[in-house]
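A short write-up of the structure that comes next.
Here the complex is missing one protein chain, while the rest keep their positions.
Coming up: chain A.
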Amino acid sequence: MLNLTYPVVKKRLIPCLDVRDGRTVKGIQFEGLRDAGDPVALAERYAREGADELVFLDITATNQRRQPLTELVRNVARVLDIPFTVGGGINTVADVEALLLSGADKVSINSAALARPDFINELARRFGSQCVVVAVDVRLVGTEWQVMTRAGTTPTGRQAVAWCREAAERGAGELLLTSMSHDGTKSGFALELTRAVADAVSIPVIASGGAGQPADFTAVFEAGGADAALAASIFHFNETALPALKTYLHTAGVAVRL
């Protein structure tokens, strides 16, 4: 049992809603998409069930150069009383401003930051680090974690820990670290990678990719040193219910919000 003498910030569970054409979808390793429902209804359900935050990723935006979904953001913000992040295809300060004005709490940037790293500094200066999440998609190539861009389709030649450190130094408020080698496999999170990044930066790290069993979450918070864990399919398809997962983590000694 925890016996804390002072309050601590809790480990966060973050359902991720991949959105395409206004519907929630989830693929296996970024392809082969399955329909998972109305994003506003799902968002409300997750908030009721104890989600600590939500992430919406417009997964078509980068490849098809579509503008982010400000209308969906507005509809979500109207009903949701927990924080949420929006990402996908964000390229300009104007994109970010439109999303924040629509009610998003944070934005997640990925390809645009890799193409022009000063974008991170500009957003942090203009809107504050607290709303700038830098998403980093990585793939294990041989023994090295390499950063991918354009929805995971293109290698950048950058090394994961070095890019995460640079993003933090440039003013990111948080990192969303996805192992594409684990994404959709339900074989557990990339623990060593997550630990290496968490130890390299002083900002919070959200681990993503590979959640399958409740024990995977305990491992990523403890061995992985993650501040938050993100998952999609295990929540969407009711394989693991949030309240049961939180109770499990609490019993295992992980500090969560019950």
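Just so we're on the same page, a contact is a pair of C-beta atoms (placed from the backbone, for glycine too) under 8 Å apart; a residue touches a chain by one contact, two chains touch by 3 or more; residues count from 1.
In this text, contacts and distances are computed from a predicted model.
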Task: The complex's invisible chain, by UniProt name, from "Dipeptide/oligopeptide/nickel ABC transporter ATP-binding protein", "Imidazole glycerol phosphate synthase subunit HisH", "Predicted membrane protein" or "Biotin carboxyl carrier protein of acetyl-CoA carboxylase" - done: "Imidazole glycerol phosphate synthase subunit HisH"
TODO: Taking the full complex into account, find the residue in A:92, A:130 or A:251 that is in contact with the omitted chain.
DONE: A:130
Open item on the list: Please identify which residue in A:18, A:95, A:137 or A:174 touches the non-displayed chain.
Closed with: A:174
Task: Residue ranges of chain A at the interface with the undisplayed chain - done: 6-12, 47, 52, 77-79, 81-83, 100-105, 125, 127-131, 173-174, 202-204, 227-228, 257
